[in-house]
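The excerpt is restricted to a subset of chains, each kept in its original location.
Here the chain labels run A, B and C in written order, and each chain numbers its own residues starting at 1.
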Amino acid sequence: MPLIHVTLFAGRTAEQKRAFAQALTEAAVHSIGATPESVDVIFTDVQRSDWATAGRLWSDPPAAPPEPGSTG
Amino acid sequence: MPLIHVTLFAGRTAEQKRAFAQALTEAAVHSIGATPESVDVIFTDVQRSDWATAGRLWSDPPAAPPEPGSTG
Amino acid sequence: MPLIHVTLFAGRTAEQKRAFAQALTEAAVHSIGATPESVDVIFTDVQRSDWATAGRLWSDPPAAPPEPGSTG
């Protein structure tokens, strides 16, 4: 305890995750006084086709803006 | 916020997930007044060999019913 | 299956959650062909003091914009 569960887009390198896990652990140590050994970090990769914001999958292109002169 | 995390069997098409994400987002907008931009949907696919109900993995065949005439 | 886990700010009424659960269930039925009985919805309320975006807790006031004429 604490358990830090990170959900993020797939594609980060092992080196990025290594640095991220270290930084998250240090954040727990410095902010709430956790011992390093008590901190678990779990990464869950998510494909852009499995994450939507505002109803749009991140693997889909954003909606095109209306063309100039259109009335819609 | 809200964050809608959906755990489902693997095998849905991208089109099904796209429609599902839109419908879930609309549910949040209409039911609790969320703005679309505030709604995140994350899908987690689970293999049938990783989900059990009543102690039986969904990848395993259901228990055979007793044969007619059996005393068990 | 599917399991729909919704994390949202505390404060919604029972009626809002009831309507939300129904709408989420219908979304699963119509979008991926789930049977209603197979759909579980779980709500987790989160206090604004337990959710941060951009490093700021939602219980805290937003940073004040710089005053006109300030050089910072």
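As a convention for this text, contacts are C-beta pairs under 8 Å (C-beta built on N, C-alpha and C of every residue); 3 or more make two chains touch, one makes a residue touch a chain.
Quick caveat, the model's predicted, so the values are computed rather than measured.
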**Study point:** Where 3 copies are displayed, count of copies in the complete assembly
**Key:** 6
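Assume only the chains that are shown with their structure count from here on.
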**Study point:** Length of the line joining the C-alpha centres of subunit A and subunit C, rounded to whole Å
**Key:** 17
Review point. If you average the Cα atoms of subunit A and of subunit B to get two centres, how far apart are those centres in Å?
Key: 22
**Study point:** Distance from the mean Cα position of subunit C to that of subunit B, given in whole angstrom
**Key:** 19
Check your understanding: What are the residues of subunit C that contact at least two other chains?
Key -> none
Check your understanding: Which residues of subunit B touch subunit C in their complex?
Key -> 1-9, 12, 16-17, 19-20, 23-24, 26-28, 30-32, 46, 51, 58
Point to revise | Sites on subunit B touched by subunit A in the complex | key: 14, 17-18, 21-22, 25-26, 36-37, 39-45
Review point. Once bound in the complex, which stretches of subunit A touch subunit B?
Key: 7, 44, 46, 49-57, 59-60
